[in-house]
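This is the structure I have questions about; it appears just below.
Omission of a single protein chain aside, the complex is shown with its protein chains in their original locations.
Going in written order, the chains are labelled A, B and C, and every chain counts its residues from 1.
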Amino acid sequence: MKPLSELNYSPAELMIINASRLLRDGDVVFVGVGQPNLACNLAKRTHAPNLVMIYEAGVIGAEPGRLPLSIGDPTLVSGALSVVSMYDIFTNYLQRGNVDVGFMGGAQIDKYGNINATVIGDYAHPKVRLPGSGGSQEIAAWASRCYIMAPHQKRRFPQKVDFMTSAGFLNGRKERTDIEMRGEGILAVVTDIGILEPDKSGEMILTQLHPGKTYQDAKDNTGWKLKSSEKVSSTNQLTDKELDILRRELDPTGTYLN
Amino acid sequence: MKPLSELNYSPAELMIINASRLLRDGDVVFVGVGQPNLACNLAKRTHAPNLVMIYEAGVIGAEPGRLPLSIGDPTLVSGALSVVSMYDIFTNYLQRGNVDVGFMGGAQIDKYGNINATVIGDYAHPKVRLPGSGGSQEIAAWASRCYIMAPHQKRRFPQKVDFMTSAGFLNGRKERTDIEMRGEGILAVVTDIGILEPDKSGEMILTQLHPGKTYQDAKDNTGWKLKSSEKVSSTNQLTDKELDILRRELDPTGTYLN
Amino acid sequence: MTKLTSLSDAISTHIEDGDLIYAAGFTHLIPFAAGHEIIRQNFRNLVLARATPDLIYDQMVAAGCARKVIWSYMGNPGVGSLRIIRGAVERGDLEWEEYSHYGMITRLQAGASGLPFLPMNQVGVQDLEQVNPLIKRIPDPYGGKDVIVVPALNPDVAIVHVQRADENGNAHLWGIIGEQKEAAFAAKKVILTAEEIVDESVIRSDPNRTIIPDIIVDAVCHVPFACHPSYAQGYYDRDNEFYLEWDKVSASADAVNAWLEKWVFRINDRSEYERNLGEATINRLKVKPLMSKSINYGDY
Partner (left out) sequence: MTKLTSLSDAISTHIEDGDLIYAAGFTHLIPFAAGHEIIRQNFRNLVLARATPDLIYDQMVAAGCARKVIWSYMGNPGVGSLRIIRGAVERGDLEWEEYSHYGMITRLQAGASGLPFLPMNQVGVQDLEQVNPLIKRIPDPYGGKDVIVVPALNPDVAIVHVQRADENGNAHLWGIIGEQKEAAFAAKKVILTAEEIVDESVIRSDPNRTIIPDIIVDAVCHVPFACHPSYAQGYYDRDNEFYLEWDKVSASADAVNAWLEKWVFRINDRSEYERNLGEATINRLKVKPLMSKSINYGDY
C-alpha cells in the first residue's frame, strides 16, 4: 500500500470511503443518489457483500448496471429484487422498522445533528428556498442508524438550524428518547476533516480526524463551540482498492467524486 | 314464448332471474358466489353486456370459464381484468365508492332490511353460530344499491334480527340517512313469492308478486305485519332464453338452481 | 443468505406454544402443509387468526392446537359451516374474536405499516363494535363523521405459501393475493413455503412481481402441493370434493380423529401426503397452462 501522501484524493472521495466503512454486512440501507449511493456500492464491493440497498422510489435490492443519475433512474429497477409503491416503502419498509441505515443530507446540520433541508431564513418569507424533506423527515426518525456526509463548513454547521426538517437529537438526547422513536438518530457526521459523533447529551463532538487534519481545523469550520472526545482517533487511510473501485467501477466520469 | 304454466322452474330460478333484471348495463357489481353470481352472469348475457363483476377476493372484471364453486375459485382469476389485494378491494373499490351494486345474503332479514349473518340467540352464548360478516357489513353500507335474494320463510323474515350484521335501514330510514353513508341501502328483497321494497320509512313492503302468488302467501311467510304498496304489480314471466342460459351455460349441473 | 430448511425444522424452530399464528391466503394458497405440521408437532394454546379459518383451522382446532380463533368469516367456503369451530364456539369450549373482512385486513395493514391503528368509515350497524371492545370510534380531526378504528395485528408468526421463491425468500405470487403481503409484513417472523424454489435471476427478471422480500423472511421451505385441498393458481385446482367430504367427516368426532390419524399423524411430510392422495386425485386437479404476456424492463 502506498503511503497516504502519495494518494491523490478529493474531499468527496475521503467522505464517501469513510462513510462506506460505517456500513455492516447485511445492513438494509435507505440510499440516496450521489455520494451515499457510491458509499453503499463501495461497501457492497468490499466488506459488506450482503448489503441490501433500498431507494425511496420503491426499489429494493437494486443492482445498478451504471451510475444512477436520479433517485428514479431505470437502471435501479432492471434486475432489482423488488419494486413497490411509495406508500409501501414508507409504511411496510421504513415505518415498520425494516431499514437499518439511512443517509441524510442537508444545507444545515446543527449541534444536535438536526438537519435543515427546507429553508434559509423565515419559512413564510424564505431567503433561500430549499427542496424540502422528501423522504428525510421519516428516515431520520425510523432508520435504526443514520449517517450524514457533508463538507465541513461553518455556514453548513450552525449552532441551530433555521428549520428542523429532520430530527437529530432535537434539543438534546433526552428529548428524542422521550418520544421513543424507533431510530437511534444521527450516529456519525462524516466530513472532509473528520467524524463527529453524538455524546451522551446528543451533542455532536469530534471523535475522529482524517490523516493530516487537526482539531483546530474542525473548530474553525464549525458554527458552535465544537467539543472533542477524550481521545480523538485517526481514520484509517484510504486504500488503493477503495479508490480504484470508486473511480474505475462506480463513477468513471467523476460525477460525484470531485 | 310459452305460457308460464308450461315452464317448469324452481324457486331458485325464479329469484335468480328476477334479481338479474335489477341490474343495469354498466353496473359495477360486488358479486358473491352461488345465486348472485348466476344472476350477474345472466344479466351480462342478456341486457347488461357491460356489467363489471368484482369479487371480494380481489378480482375485477372476471370472465369465469366455468361455474365458480367458491369466492376464490381460480377460474375467476384467469382472464380477469385485474386482481388486487383484499385491502385494496375494500378501500379503493368499495369504500371509495366505485361499486354500484351489492348482493347480500343472510339467515335473517328484518322489517327494515337489516341482515343477520352472525348468530341466532345470544352473541356470547350462541344457539346457532353463523359465519359472520365477511364482506357484507361494508357492502351493505357503501355499495350504491343493495339487493337480497332469499326464499320467503317466516323464520327468515323476523320482525327484528337477533344481531345486526349489515345495515338495512336500521330502525327506520331516517337513522340511516343521518349517518350519511354512501349507499342507498337495501332497495329490493327478491323472494320466491315476490319482491319487497322499502317505503318512505324504510320498512320493507310488498311491491311485486310473481305470477300465481298472492299477497296472502307473502303475509303468511313474513314475520312482521307485511304491508303492500297501493298497487302491487306482477313480475314479468321468466323467458325461455333466461332459463336456457341459466341451465345450459351457467349451471349445467344444477348446483345452485334447485 | 439461504434460508432453505425443511418444513418440520421451520415449524419447530419458529413456533412456540401460545403464539399468535396467521396462516395467510384468502381462499387461495392456503398453507395446509404447514398447518398439518403444526398439528403433528402437537402445539398447544395457539391463537389462530385468519380472515376465513377455512378447513385448515377447523382441523387445527379439532387436533387441540388452539385456545382461540380470530376470524371475519367462519365458514366452509362454498359448502356451509365449519363444524368443529362452530361446535366448540356453541359449546363455549373456544375463545373467539370477530371482525368484518375489512376490519380484519385493516388490523393487518396497520400491523404491516408499523402503525398503532387504522381508521375505517362507519357502516351503520354497531352490533359487532358492541361485542368486540377492540373496535372503537374516534373523531375525525377534520370535522367529518367519527371513524371506526381497529388496532394493529402483529402475529408472532405468519405462514405464507407462494408460487415461487428464491432460497433467500424473495417471492413471486399471483392470482388472488388476499392478505399475503400484509400478514408477512405485520408478523414478527415469516415462514415461507413455496411450490418452486427458483434462481434469484428469475425473481430479478420481474421485480414488480416480488410481493415478499427476503429481508422479512425467516425460513424458506420447498413444499410443492402444500395447499391441497385449496389451490395454487397455475399449479393445481381446488379440490372441491374434499371440501364437501370434510363437511361429512367433521360431523363426527371419531371420523375426524381417524382422518387426522391417517392424513397427519401417521405420515411424515407433505410428499407422503401427496403419494397417499393418489394419482387419480392429482391428475383431476392438474391444470392446463395459460401464460402471461411478458413485459420489457429494458437493459439500462
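Methods note: a contact is a pair of C-beta atoms (placed from the backbone, for glycine too) under 8 Å apart; a residue touches a chain by one contact, two chains touch by 3 or more.
Everything numeric in this text was worked out from a predicted model, so none of it was measured.
**Student:** Specify the residue from the set C:Gly18, C:Gly144 or C:Gly278 that touches the hidden chain.
**Tutor:** Considering the complete complex, C:Gly144 is the one touching the chain left out.
**Student:** Looking at C:Ser100, C:Gln233 or C:Ser250, which makes contact with the chain not pictured?
**Tutor:** Among C:Ser100, C:Gln233 or C:Ser250, only C:Gln233 touches the chain that is not shown.
**Student:** Which listed residue (B:Gly61, B:Gly105 or B:Pro158) would be found touching the missing chain in the intact complex?
**Tutor:** B:Gly61
**Student:** Thinking of the whole complex, not just what is shown, which of C:Val79, C:Leu115, C:Ile197 or C:Ile267 touches the missing chain?
**Tutor:** Selected residue, touching the omitted chain: C:Leu115.
**Student:** In the full complex, which residues of chain B touch the absent chain?
**Tutor:** Given the touch definition above, chain B has residues 26, 28, 50, 52, 59-61, 63, 65-66, 73-75, 77-83, 91-92, 95-98, 142, 182 touching the missing chain.
**Student:** Could you list which residues of chain C touch the chain missing from the display?
**Tutor:** Chain C touches the chain not shown through residues 114-121, 136, 138-142, 144-145, 147, 149, 151, 163, 172, 174-175, 177, 202, 205-206, 208-209, 233-235, 237, 287-300.
**Student:** Tell me, which residues in chain A touch the chain that this view leaves out?
**Tutor:** Interface residues of chain A facing the absent chain: 33-34, 56-59, 69-74, 76-79, 83-87, 90, 94-95, 114, 118, 123-129, 131-138, 140-142, 163-167, 170, 176, 179-181.
In this text, only the chains that are shown with their structure count from here on.
**Student:** Can you identify the chain nearest the overall CA centroid, using each chain's own CA centroid?
**Tutor:** C
**Student:** Where the centre means the average of the CA atoms, what chain is farthest from chain C?
**Tutor:** A
**Student:** When the centre of a chain is set as the mean of its C-alpha atoms, what distance in Å lies between chain A and chain B?
**Tutor:** 59
**Student:** Mind pulling the chain A residues that touch 2 or more other chains?
**Tutor:** Within chain A, no residue contacts more than one other chain.
**Student:** Hey, what residues on chain C touch two or more of the other chains?
**Tutor:** Touching at least two other chains: 181.
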